[in-house]
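First the structure, which I've put down as structure tokens, then a few questions once you've had a look.
Left out: one protein chain. Kept in place: all the others.
For subunit A:
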Amino acid sequence: MGWRAHWLLACWLPLAAYGMDPGKDPVPSVMWSYYHKQYLDNAPFVFDERVKLLAPPFAEDARQVPLEIDARAFKDEVVKIIAWAELNPLPKIVDFQPGEGVLPWLAIRIRIEQATPLRAAVLTKDGLWHVGSTLIDAAGGGCTAPSVVRSQPGWEEHLGEVLGGRYPRSDFSRLRLQVAHPMDNGMVSGIPEFYINHAELRDAQDRVLARLELFAAVSENPDLAFDLQSPGPVRLVLRDTSGSQFEGALP
């Protein structure tokens, strides 16, 4: 390799890592650079259509908006996935770290306060963030609406109840879980923050298969779905901000 090649390589490498063209933002956003700094620490990123972030075009119920994050295009390369709703007063939704045997796919329901861009940033092993984006329209008010759970008499007795199911597919199985919890986000007058903020999917040997940090944008009675490749029984262990622990077991 001649001096010219060395010089080219020296210039190109940092460019590839840090000056890479992220491409055009697919959604109109006034907040991207803020969140890039806040959540991704200004790390290198690309807007990437291979990260599929799927939401309905409008929120029929702004307190229960179904969201799917699909990073299966980066299978085995995914370190973590962070999702947020840009114009929410409490934007962050989830920090999901799928381990071995858990597909980088997650379905979750969220609250949105108004029409907003949604983002899912997938960190791959090479240190690059791949950002999937979509837009959702809404009449609004999902984050500040009074709790539905709390309006039901005796809700405290059901706190932490877990409903679940395991549904076999061709080469994996779908896990679905719903946890009874008001997920108070602190935005309703007189009710402080009280929500499930941590969850782990563990196998029969208590090894962690996937780890999730949950945030206040997650809906009441959180609804989660995973796709699991490894067979055998699993448990989802959850913890809320008051330190209570809940769990559900799927054979």
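Quick note on the criterion: contacts are C-beta pairs under 8 Å (C-beta built on N, C-alpha and C of every residue); 3 or more make two chains touch, one makes a residue touch a chain; residues count from 1.
Just so it is clear, contacts and distances are computed from a predicted model.
A chain of the complex is left out here; the name its UniProt entry carries, from "Quinoprotein relay system zinc metallohydrolase 1", "Malonate decarboxylase beta subunit", "Peptide-binding protein" or "PadR family transcriptional regulator", is "Quinoprotein relay system zinc metallohydrolase 1". Screening A:P66, A:G99 or A:G186 for touch with the missing chain picks out A:P66.
In the complete assembly, the contact with the undisplayed chain comes from A:L54, out of A:V27, A:L40 or A:L54. Interface residues of subunit A facing the missing partner chain: 54-58, 60-61, 64, 66-68, 107, 109, 139, 160-167, 174-178, 223, 225, 246-250.
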